[in-house]
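The complex appears here without one of its protein chains, the remainder shown in place.
So, chain A:
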Amino acid sequence: MRRRLGPAALVIAGGLALASCGGSGSGSASSGSGAGSGETELSVSSAYMPQPVSDEMAAGFFTITNKGGAADELTSVTSDIAGQITVHETAGQAMQEVKSLKVPAHGELVLSSGGNHLMFERLKRKPKEGQTVSVELRFAHSGPVKIEMPVKSATYTPKTGH
């Protein structure tokens, strides 16, 4: 997965400083983690969008890994391709919108077919296999993360099982 690098390098150093537990106060403002609750450390992998049937609706999947000691929550998602993106979970055979999905500390949040997923609506165009869709993920604590989501075939399934 490719990510846009913003002011990344500097912030990394900040993160390491923070890891030394003691002098939190000075931490980088950008971390967004609540004081005293450790740090969130998010990375996104295995992102993809199956080529949708129409320009009305599409799904998106990825795995967010949190190597930090603090939990976070995926709260909202935006993309220039869709008028609306909502976060859904699958409960039984129904897919319903949820306000947020938890990213556990030292754990992962998996969005995969048949389970949690993003629902893209009011698409500006129909994404086609081979294209990429820019998506920005926002969290309760961490700063936003931009990802480039490749559009795969309608029948694509990731090999890793996620």
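We take it that a contact is a pair of C-beta atoms (placed from the backbone, for glycine too) under 8 Å apart; a residue touches a chain by one contact, two chains touch by 3 or more; residues count from 1.
To be clear about the criterion, contacts and distances are computed from a predicted model.
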Protein name as given in UniProt for the chain not displayed, "ABC transporter permease", "SCO family protein", "Phosphate import ATP-binding protein PstB" or "Sulfite reductase subunit C": "SCO family protein"
Contacts of chain A with the absent chain, listed as residue ranges: 3-8, 11-12, 15-16, 18-21, 28, 30-32, 36-39, 41-43, 50, 52-54, 56-59, 65, 67-71, 88-90, 92-97, 101-102, 104-117, 119-120, 142-146, 153-155, 157, 161-162
